[in-house]
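The complex is shown incomplete by one protein chain, all other protein chains being positioned as in the whole.
In this document, chain identifiers A, B and C correspond to the written order of the chains, with residue numbering beginning at 1 in each.
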Amino acid sequence: MSAVDETTETAAESVEELGARARAFIRANLRPLGRGGHRDFARSVVPDDEEIASVTRAREIQRMLWDHDLAGVCVPREYGGLGLTPAHQQALNEELAGYEFPYHLQTPTMSPCMAVLLDFGTHEQKLRHVPAILKGEEIWIQFLSEPSGGSDVAGALTTAVRDGDEWILNGSKVWSTGAWWSDWALCLARTNWDVPKHRGLTVFMFPIDQAEIEIQRIEMLNGNKEFCQEFMTDLRVPDTDRIGEVDQGWTVGIGWMFHERMAMAHNEPVITWPPVGGHGIYGAGLLVDAARQAARLDDPLARDLIGRGYTTALVGDPLQRRLGEGIAGGHLSDQAASIGRLYGWEVMKAMLTIPFELAGATGAAWDDDDGALYGTGHAYMVRQAIAIAGGTIEMARNVISERVLGMPREQSFDREVPFRDVPRGPTS
Amino acid sequence: MSAVDETTETAAESVEELGARARAFIRANLRPLGRGGHRDFARSVVPDDEEIASVTRAREIQRMLWDHDLAGVCVPREYGGLGLTPAHQQALNEELAGYEFPYHLQTPTMSPCMAVLLDFGTHEQKLRHVPAILKGEEIWIQFLSEPSGGSDVAGALTTAVRDGDEWILNGSKVWSTGAWWSDWALCLARTNWDVPKHRGLTVFMFPIDQAEIEIQRIEMLNGNKEFCQEFMTDLRVPDTDRIGEVDQGWTVGIGWMFHERMAMAHNEPVITWPPVGGHGIYGAGLLVDAARQAARLDDPLARDLIGRGYTTALVGDPLQRRLGEGIAGGHLSDQAASIGRLYGWEVMKAMLTIPFELAGATGAAWDDDDGALYGTGHAYMVRQAIAIAGGTIEMARNVISERVLGMPREQSFDREVPFRDVPRGPTS
Amino acid sequence: MRWELTSDQQFFRETTARFLEDQVPVATLRALRDDPLGAPPDYWRRGAELGWTSLLVGERLGGGSISDAGLVDLTLVAHEFGRHAAPGPLTTANVAVAALAAAGDAHAAAVAAVVAGESVVSWAYGEPIPHDGFGTVTLEVRDDGDSVVVAGVKRPVEAATQADAFLVTGRSGDGLTQVLVPADAVGVAITPLTTVDLTRRCGTVSFADVRLPASAVVGEMGGAAEQVEHQVRLASVLCAAETTGAMQRAFEMTVEWAFERYSFGRPLASYQALKHRFADMKMWLEASHAASDAAADAVAEGAVDAAARASAAKAYTGDQGSELAHECVQLHGGIGVTFEHDLHLFLRRITLNRSLYGTPADHRQRLAALLIAREEAA
Partner (left out) sequence: MRWELTSDQQFFRETTARFLEDQVPVATLRALRDDPLGAPPDYWRRGAELGWTSLLVGERLGGGSISDAGLVDLTLVAHEFGRHAAPGPLTTANVAVAALAAAGDAHAAAVAAVVAGESVVSWAYGEPIPHDGFGTVTLEVRDDGDSVVVAGVKRPVEAATQADAFLVTGRSGDGLTQVLVPADAVGVAITPLTTVDLTRRCGTVSFADVRLPASAVVGEMGGAAEQVEHQVRLASVLCAAETTGAMQRAFEMTVEWAFERYSFGRPLASYQALKHRFADMKMWLEASHAASDAAADAVAEGAVDAAARASAAKAYTGDQGSELAHECVQLHGGIGVTFEHDLHLFLRRITLNRSLYGTPADHRQRLAALLIAREEAA
């Protein structure tokens, strides 16, 4: 499965040419990242006005990429992309090392949302949304997880009922990133309760800014309010905004999961993201920043931790490339994307844990003058979010053992029975 | 469940008095352990003559303990013991730190074998064997695991068929320690194939040196031949050497497992074993010996490893004491012994891994002059034996989650069907 | 916590538990998030009436213990503090008052005020980067005739903005000196830090040539090394006991969740991959209980292995407490990382205790030094 048009004409531009063009653009237009003092969702609470400002900046950068023919490197030309190869995208990514990039528009907008649209949308649906996304005009989110659902996204309780040319949606979704500053949503809903769970789902898309959608922001333990919960009450969606067939939404859902895992693994050709081995927001360089701030650059124990983190990061990029190539070349099933998702957690765990370990007591108590050690305790405490959001690591391990290695499936009590009869708790 | 007679009369001797007496005996009679150059089953191949010599020495020490009223501290007086408390045994253990002790007679002889006999044997059976064991005259082994069995010891295929006042045994047992220098065996056999597996087992005891028992020594990957496999062909055992009721052997088996776990955890009051936090064969002191030999005593990374190992060892003794007291006091189920078995692995893993890590390249290639680093690579490679023998750590985790925490049992296909119908492989 | 308590200990523990349930339920803890003191009014004084601050002080100075070993009794309070993620400077205030009491009658008035809960004295030990290596003391205490001069910076100091005075550990040439410095002394500056815990606060306290009468010295000038070492052990024991209580609570919540939460039509508790992780957690939890109880006994008795047992308990609960808390979050899924859920209260407490008074890595270095010394002597 791939969001990339395999039939694209031979690339007019070489990888090196694109890289050179990207380098020139970046140096002329983008701001280099500062050293130390990384403030991100994990370490600190970003005030709303700053958050809005960075979303606005991300839209600007995306528009500049569009204007300079650097947006949608792997997206087919008919939908506004360049129709080039993953290697071209990688050349752009590598040039971005150390520079700002349109962080807020990558995941979930480019993938899984746009990737799902490219795989399953109609020609008209793609024409309407893909160029808008590539210009930075539409930011998308996923209406996927539900409060009761945990790892079982196919167990969606959000219900869509047909009413003429429209559908009426009711239910609640959760863990969408930044719903309050996003434009469109991709939503998995139940359209049939009388069949087993995978056979009664349908996918819809709709604008978020509607009276029938109430957005509540979820406060994470570190005070961050990036994630939201949404409540849909009699939300009407035209049938033309349905993606895929009625009750066949799990076909779309499987592709959706695939792209989500690839995105979590930073292994999606439609995503623009600098390599993690480099410096930058989650690059290994931040470990050196932390050790320097802790005055431990010469401490063998600190160096051991830096070496561990750098190893983890350095292995990440080639692994994701190997998985991508293995899937594209038919050496691996699509499901192997879960390996990348699991490894993505290894990298982030190292990046969120090691600075805390380097910080000593400053990891528990800090102030504004602590530079790269600011908020390392928050980052450490919230780190499991990365092992949960975007599909838990437990689900990834299930998928790897069952779908990649072919081991027997876990016993389940929801596969053969109508969804309304599935046990949902100790008393049911 | 306890091998200790709860009704014993009030101890005539205080813990301190016994400790003082033990100290005097030990200093007068036992050899202090040398420093460095630990040669054990994991690091090196002990030649057979050396092995026999140490077994003989172990019997001598046990006999000296007997002669000095220090054998069987917690064993009832009527069977030759002192009828004292676990605290008395602990006082003896602590005095043994740094001295030789009758290693070869502790496990499986004292526990699980003697402990099972004390729990389930008849008065006559105990009178016949327990004093002999305490004098060092009988070394026992377990005929428990089978080549096909893995973790499922209750799935025994060794069969016992009744013939008048005797039983005829056929089958194979494996992973018995030092069968070739031991005297008696405790054996779990199937006496009924037409009932579910736990309901058709019976326990027997018999001398090992018989023509109907063929002993093959198993070579471990490090060249050590401590373990054996035995083949029984028409072995006749009198019914008076049956322990427990016919077909009720799993009742004995549950006690047997319990004592095996307690023994693996060095948490059996009938076992004499110096504390692991000290120095001695697997004491934390060996980590210092290894670091000294590696000339890394001042290396912070080496010290971190030493600190890790020492922490693991120091926590071990109080944990085992806590579990023992918790079980004895009714705060924990007997099944909590599995926690101690699991932790015992943590300690041994540290003791077998850290010296290898300290050794650097010497861990892969050594000679006779390498002192405490001799054979660390062998010890490292064979370390999982400790996580397998005496009940795997996987079984321990099953027991802790299911029997201690009360979580749902794993689905099994062998609980309700006659044992002969249980699937044993992909084709059955 | 140990299996068997005397009935007096049991009553003492339950009194504190009931008080905490009543005074600082989780809703109150959340509400205290931005409160400068991080505790309800009069909370600490009433806790002191229950005995929270008197257990390491001898009877002659107004203290007393429930059993023979006041430190063991105090770990019962610490355990309940962990179970309830309770506010209050329990560790730092007790370590400080133990030091004041150990100096005899010289600071009897200060001791009495602390014991009564009318005053908080906080131990100021750690120093800022680059002097934050565990055990490093660079703050200077100068003898100047009838007065002493204190110069340097301490960080993090628990309850910095709440304390009435600080027990400051400083250096005088080759020796260590401890000084009781009022928070309002001229030259003392206190700035708050953002702290991982919801109610326990830390700050930076700087001493700009603070001049005090010589009587402010606690113990002998330059002769405090042994006392400071004892304080490290006390703090380690109390952190370990409190962390164990927090682990216990987080674990119980998560076991309960595993039975109630269904996924794919089955409770989480029925999945073997999770069951095995619960088994490991149960082992860490029981080992933490055992390690911290053994450390309390050893330090209370002044056993030869007291330093090692205290550091082993601190290192073990620090590492395994964090692992357990992260596993509990993971097993809860998304709800586990929200502020709305209670789990983070315990994760925070575990994280704070791990970081203060020596990280696990710091204590491993101590343990290695202790073991090497023991082996070299053997």
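What to note about this one:
As a working rule, a contact is a pair of C-beta atoms (placed from the backbone, for glycine too) under 8 Å apart; a residue touches a chain by one contact, two chains touch by 3 or more.
These numbers come from a predicted model, not from an experiment.
Across A:Leu319, A:Ile388 or A:Val422, the residue that sits in touch with the chain not pictured is A:Leu319. Among A:Thr56, A:Thr122, A:Gln210 or A:Thr311, only A:Thr311 touches the chain that is left out of the view. Contact with the chain that does not appear here is found for just one residue of B:Ser54, B:Ser151 or B:Thr251, B:Ser151.
The chain that is not drawn here is touched, among residues A:Asn170, A:Gln248 or A:Ser401, by A:Ser401.
Interface residues of chain B with the unshown chain, by the touch rule above, are 145, 150-152, 155, 174-175, 218-221, 223, 293-295, 301, 357, 360-367, 373, 375, 377-378, 380-385, 387-389, 392-394, 397, 410-414, 422-426.
In the full complex, chain C contacts the hidden chain through residues 271-273, 275-276. In the full complex, chain A touches the hidden chain at residues 35, 98, 277, 279, 284-285, 287-289, 291, 297, 300, 302-304, 306-308, 310-311, 314-315, 317-319, 321-323, 325-326, 329, 331, 336, 338-339, 342-343, 346, 394, 396-398, 400-402, 404-405, 407-408, 410.
Basically, only the chains that are shown with their structure count from here on.
Nearest to the overall CA centre, using the mean of each chain's CA atoms, is chain C.
Taking the mean of the C-alpha atoms as each chain's centre, chain B and chain C sit 40 Å apart.
Distance between chain centres (mean CA atoms), chain A to chain B: 51 Å.
Chain contacts: chain B has residues 300, 304 touching two or more partner chains. Residue positions of chain C touching 2 or more other chains, listed in rising order: 259, 267, 361.
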